[in-house]
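The structure that follows is given in the form of structure tokens.
We show some of the complex, not the whole, and keep each chain where it was.
Just so it is clear, A and B label the chains in written order, and each chain counts residues from 1 on its own.
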Amino acid sequence: MGKDISIVDSLIISLVSMVAVFVVLAIIYYLVDLLKIVASKKNEKTEEPIVKEDLEDEELVAVIAAALAVSLGVSIPEVNIKSIKRISSTASRWAEVGRREQTTGKL
Amino acid sequence: MVIEIVKGFLQSTGFAAITGGQIIMLLISFGLLYLAIKKGFEPLLLVPIAFGMLLANLPLAGLTAEPVVEIVKDPITGKLVSKTKEFGGLLYYLYQGVELGIYPPLIFLGIGAMTDFGPLIANPSSILLGAAAQLGIFITFIGAIALDFTGPESASIGIIGGANGPAALYLCSKLAPHLLGPIAIAAYSYMALVPIIQPPIMKALTTKEERKVVMKQLRPVSKKEKIIFPIMVTVISTLLIPSAGPLVGVLMFGNLIRECGVVERLSQTIQNELMNIVTIFLGTTIGATAKAETFISGSTLKIIGLGLIAFALGTVGGVLFGKIMCKLTKGKVNPLIGAAGVSAVPMSARVVQKMGQEEDPGNFLLMHAMGPNVAGAIGSAVAAGLLLTFFGG
């Protein structure tokens, strides 16, 4: 398409485009509606692992906090100011994976 | 010798070289900094844009200098080789990410990773409001043609009405890179001004009863739906409008990374560090394109005027379609949420929430407005793709 276009051309382009935007989004609308039926079967099951992960993290934190408290000779409330991020990232991701494996005993 | 050196030195200062236009641009940059810092208008982009503008309009600093590269015959081998005679300035190199179309998709990736499409999936009919609100783009496009802009220029001006920064930058960098400065600044300024531009239009087009409509709570959306959604949207919209692929595709890629739940560390980095680094580079270099010699012109004024019209008409389109949906559903849809279809995530959704609560303090429209809001982001990416199809060849 050339660079200089007439107003009539621009009207046609606008009309075609506006219709096309509606068509594309309407198709997505239709498919999302369809999705609801397909996906509704086992919602709860897929959500679960996340919660479990979180709980595992909680345990991990508790263990680390306790260990730290003992080794530094302070009580846990004094220690808990540290974030998980800081603690876990000092160690290697791989080492951490290994540690978690060891602790939980399930491979 | 002494005199020569001292004289040369004095002539080298910027005071001797500064132009009236540059002084105006410096004042504009101060104004933008004031709006960003003091008024809190879109500071994440306006602060870098304004400072880039400041740096680019201080004379002689060379921060935006282009490198000089020549093809010469190697004296030894006799072969042609490429040789850099002068290196470019920092902002020139950082600007390559805009020119080559790299930053806008990366920003879209970050936006995708920060967006929860849940409200849209829960109420998919709201997606049509995100289509209707693109009206402003195309009417403004016609208006720009009427004002004697070329086709590619008009398309780039129209896209301001998409209220979608990266889509505007992407399209403009492909079609009319010489207008990047004014278009980017208009787009982000109006996005910042959404709380001022939209409310009068919304009020004028709706009745008190319509604004009071309470919508029923959204259903919860399963993880599975949220994972399938981005894949589906990518496939469908790229097949339909291939030129929309780079924008919609990366937006949805970011969203999949967010929702799939197994690559949390990638999701965090995209949302934070990658997004922030690109934002700084993008904003600063965009601002630096607004040099006095090109920025201060009649075109810029027209673009700023047309941009405002685009924004207003987008709101009109969304609200009117909202009224139609209100009728069709027999009053189950509050027409105000149509205004959120212009994208400008999340400001326009908040404007809707505020206006709804003004009529009835117990009316919470925010989540319902988020549906059209995120749909608007997809809609304007599709619109950008369409315009690229027509003018990008």
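The rule is simple: a contact is a pair of C-beta atoms (placed from the backbone, for glycine too) under 8 Å apart; a residue touches a chain by one contact, two chains touch by 3 or more.
For clarity, every value in this text was computed on a predicted model and none was experimentally measured.
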| query | If every kind of chain is shown just once, what is the true count of each in the whole complex? | reply | A x3, B x3
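Just so it is clear, only the chains that are shown with their structure count from here on.
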| From the C-alpha centre of chain A to that of chain B, how far is it in Å? | 25
| request: Using the touch definition up top, name the residues of chain A that touch chain B in the complex. | output: 1-7, 9-11, 13-18, 20-29, 31-33, 35-36, 38-40, 42-43, 46-47, 49-50
| task | Report the residues of chain B in contact with chain A in the complex, numbered from low to high. | result | 120-121, 124-125, 127-128, 130-132, 134-135, 138-139, 141-142, 145-146, 150-152, 154, 220, 222-225, 228-229, 232-233, 236-237, 240-241, 244, 261, 375, 378-379, 382-383, 386-387, 390-391, 393
